[in-house]
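Removed: one protein chain of the complex. Kept in place: all other protein chains.
First chain written, first letter: the chains are A and B, and each begins at residue 1.
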Amino acid sequence: MIHTILLAGGESTRFWPLKQKNLTRFFGKPLLMWHYEQFVRIGIKHVTVVANKESIRDIQKVPVPKKLTVDMVSQEGKGQVHAVFAAGTHFGEDPALILNASDIYEDTLLKEILDSQKKNPEALIMACVRVTSYFPGGYLKLKEDGSIEEIIEKPKEGKEPSDIVNLVVDIIPNMKKLCVQLKTYKRFPDDGYERALNKLIKIGTKAYPLQTFSQWLYLKYPWHTLSVMDACLSSIQGQHIDPSAEIGNHVLIKGPVIIEKGVKINEFTKIVGPVYIGEGTIIGNNNIIRHSHIGSQCVTGFGTDITRSYIGDYCWFHSNYIGDSVISSDVSMGAGSVLANLRLDESPISTRVKEEGVNTKRVKLGAMIGTGVRIGVNVSVMPGVKIGKNSFIGAGVVLGEDMKDCMYCRATPTVIISQNLKKPENKRDEFKKNL
Amino acid sequence: MIHTILLAGGESTRFWPLKQKNLTRFFGKPLLMWHYEQFVRIGIKHVTVVANKESIRDIQKVPVPKKLTVDMVSQEGKGQVHAVFAAGTHFGEDPALILNASDIYEDTLLKEILDSQKKNPEALIMACVRVTSYFPGGYLKLKEDGSIEEIIEKPKEGKEPSDIVNLVVDIIPNMKKLCVQLKTYKRFPDDGYERALNKLIKIGTKAYPLQTFSQWLYLKYPWHTLSVMDACLSSIQGQHIDPSAEIGNHVLIKGPVIIEKGVKINEFTKIVGPVYIGEGTIIGNNNIIRHSHIGSQCVTGFGTDITRSYIGDYCWFHSNYIGDSVISSDVSMGAGSVLANLRLDESPISTRVKEEGVNTKRVKLGAMIGTGVRIGVNVSVMPGVKIGKNSFIGAGVVLGEDMKDCMYCRATPTVIISQNLKKPENKRDEFKKNL
Partner (left out) sequence: MIHTILLAGGESTRFWPLKQKNLTRFFGKPLLMWHYEQFVRIGIKHVTVVANKESIRDIQKVPVPKKLTVDMVSQEGKGQVHAVFAAGTHFGEDPALILNASDIYEDTLLKEILDSQKKNPEALIMACVRVTSYFPGGYLKLKEDGSIEEIIEKPKEGKEPSDIVNLVVDIIPNMKKLCVQLKTYKRFPDDGYERALNKLIKIGTKAYPLQTFSQWLYLKYPWHTLSVMDACLSSIQGQHIDPSAEIGNHVLIKGPVIIEKGVKINEFTKIVGPVYIGEGTIIGNNNIIRHSHIGSQCVTGFGTDITRSYIGDYCWFHSNYIGDSVISSDVSMGAGSVLANLRLDESPISTRVKEEGVNTKRVKLGAMIGTGVRIGVNVSVMPGVKIGKNSFIGAGVVLGEDMKDCMYCRATPTVIISQNLKKPENKRDEFKKNL
């Protein structure tokens, strides 16, 4: 019997200002639950989830489908080496499938790799993809017979040994043997796992790549939420509108949608699917909602435009433009505020993550906003800006930089008040004629 | 026969930037006229209105119903003591009912107190309410037999003699006797009237409180306009739409409304009652108007949202959000300007009135704006800000403080213009594919 290990103990630091990427809710379900449902679909009946001490409580609250049982273990140190070790010590010499909770694949890939394991139970099997440009991950160096010689973790650009990048979808033939090695490399949080695998290969385990053409999505940076959202949205077939939803007159709903119970959609509003609208959310009058995910208990207010954006729960908007943005829960925006999503020069948007510049490769990208953020009226947030949780932004601010958690940003007072030398004219009777 | 004296000579200084609170127009009728109509309803046939020299002309213009006659007197000095004296000298030893024009009660209270007077024509009767928190008015100190021992005007908080606050709904059994006392206390504009009553009680007039459960509203501060508006709006039963009103296609009108003659409502607009729209007003396309009073001859323009607000006559808006605000007449706002109505920390809004801080106890409160104000485009006015008449506000201003009458506020020039090092890209053919 093969075990399944789902690594969910990563730190999400690059995911800031969002938190706990594996618990990001899509369609009301945390990402972890999407994995659970996938396991059920492909016949996996038991999974060991590795969490860390901070997240384990929240992870334990994730509902588990009836046909699945879940063991929860907590990893001690940082990195995949500790995560796999924490789970692996329970499995003796059994084989195991190692998966990363922040990576998302199609069912076919998991089926294929499990089939491969049956055919070749002694082998280490690593799912991989061919890349056409540099990717900061692990590359596979192959032997002439097509088997894996070595995993080169994060080679410098130009020093890649091949165009084959490995995913974290690995079949380990013998967990005990792996754990022995993992123990040795525990002091390497960044690549201890790969070092252990390389050692196994070196001392005789045959390793094979399994090339896949599955869609591969991952949550690393906060804007990746949009790609995962896209995948979720594109799974919607037809229009699923809960009977309890109140759809006003003169509301147009086009394309695939899921509209949950208690949703209310006000008049003169257009919904252009794929769109998900969570339980109890109120969509205001004269809105347009396109290709977006809106969580539960939100209010969009009058005249709001939400396009290609992810919105969590309990957000409150009013006459805003929210384009290509990621907004977590309990965020409010005042009337006239805009999350800009396109540079004037239309070049791809870069941002800083942990003091490093990262090119998001997105020409259209709005803001990424943590929980509890309050934005005043007529605020302009520049493309790619990230706003930490519980931060407040005053009226009229043009925000061109990231804000840490719990900060307050206001426009400096720049008004001059003096005696008014003019009296109000009123030519409006004339203007009225042109109405 | 009992006389009715309506005190309308107060100064309205706390009502700034609005003026002459007793002439505030609701449903096209000045507040005074609402009193007149109430008098007719409860059978009062004659009233003496006390005005001051500044307001008497305007007050005289207020139309009087057929079944009522009105005498107008002008008070000499400041304060209720002068006001009642000015009227009272005409009535000999007759009794009188004293009312304040900026207080509004239900018909039942006036009927009750007049009934009490019939039963006990020798008594001084003072309507009063029980309060659960401190109110800066007159408190009644009662004797054991339930009669009034003394009126304590504005005791300090914690020093209240009871939880009974008197309204200005008083039956005076003998005006001549009162006037004798008023004359003595004329030099006390703040509490001369109460001193006179206390003296009457001391020398033998029996005084009784009349506790009422009537709704009691008053216009003291400008935001009180919203409470009076609420009361007026809640009196609307059903939908009264003048046949001459032009209601466009695709206009939704929900709840109780009064829509006066010549009103035009443009398309894709929703009216959510209770709403009053005055004569000749044009409501623009794609508007939402909720729970508001809009005077006559206004134009709301395209894309405007007016919510829980009082608007006077002849105002001109355009793509604005006006929430929980009080706007007098002849005010215009440019496109994109917003009257913010909620602090980021969602705490109650305080403001300064005559150099003193006042907590309005409203969590949602917008701006209060005098006549002749002109507001440019993309202006943000902070919650609770007051703008004096004939003031102008330039484009892009974030206004966080009150503006006196006839002031001009502009944003300081804060732009930098330099050579553009970029050329316009144009990726929009691609963007179009996602439309």
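Odds and ends about this structure:
In this text, contacts are C-beta pairs under 8 Å (C-beta built on N, C-alpha and C of every residue); 3 or more make two chains touch, one makes a residue touch a chain.
Everything numeric in this text was worked out from a predicted model, so none of it was measured.
Here one chain is not drawn; of B:Leu114, B:Val131, B:Val180 or B:Ala395, the residue touching it is B:Ala395. Shown as candidates are B:Gln60, B:Gln215, B:Ser234 or B:Ser347; the residue that touches the absent chain is B:Ser347.
Panel shows subunit B; residues 249-250, 266-268, 285-286, 291, 302-303, 308, 318-319, 334-336, 344-347, 363-364, 374, 376-378, 392-396, 411, 413-424, 426, 428, 431-432, 435 of it touch the chain omitted from the view. Residues of subunit A in contact with the chain left out of this view: 250, 252, 268, 270, 282, 286, 288, 299, 303, 305, 314, 316, 321, 323, 330, 332, 336, 338, 340, 342, 344-345, 372-374, 378, 380, 382, 390-392, 396-401, 403, 406-412, 414, 422-427, 431, 434.
Heads up, the rule we're going with is that only the chains that are shown with their structure count from here on.
Per-chain Cα centroids separate subunit A from subunit B by 52 Å.
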